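Left out: one protein chain. Kept in place: all the others.
Up next is subunit A:
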Amino acid sequence: MKSVQLDLISYDMLSGMTPMEKIRMILDRVRDGAVVILERGLTPEEEAKLIEYTMTEIEEDFPGIEIESYPSEAKRSWIGRILGKGIVHQPRLTIIGPAEQLKTTSKDRDFISAVISMKDE
């Protein structure tokens, strides 16, 4: 029977990694055909970097990734306000997979529905 591998990455595992390590780990798994679920997602800057690295790896049999998460809760502390620091995001549950296999069917502020299909070879 054909199957899809699901990798569930805990917040503890991810928070011990540098942005580049996170991106490498996610892309390597997705390129191997796995669907990666992050307990807490990436920061907006890390997501931009992930898209950037995905672009460099796109080729005929790898058209890219699908990524979905809930919009994060934006919080701004008083000290951040004084320092003009940007809003602090609390990243939320995030799902990332090969674009060919992972398709989001609907997405809302608090609800994501996705379909994972098998790659026929």
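In this text, contacts are C-beta pairs under 8 Å (C-beta built on N, C-alpha and C of every residue); 3 or more make two chains touch, one makes a residue touch a chain; residues count from 1.
Keep in mind that, in the parts below, contacts and distances are computed from a predicted model.
Per its UniProt record, the hidden chain corresponds to "Small GTP-binding protein domain protein" from the list "Glycosyltransferase family 2 protein", "Ferredoxin--nitrite reductase", "SPASM domain-containing protein" or "Small GTP-binding protein domain protein". Checked against the full complex, the candidates A:V4, A:M25, A:A99 or A:I116 give a single residue touching the omitted chain, namely A:A99.
Residue A:I58 is the one among A:L6, A:I58 or A:L93 that touches the chain missing from this view.
Residue positions on subunit A in contact with the hidden chain: 43-45, 47-49, 51-52, 54-56, 58, 60, 63-69, 71-72, 74, 83-87, 89, 99, 107-109, in rising order.
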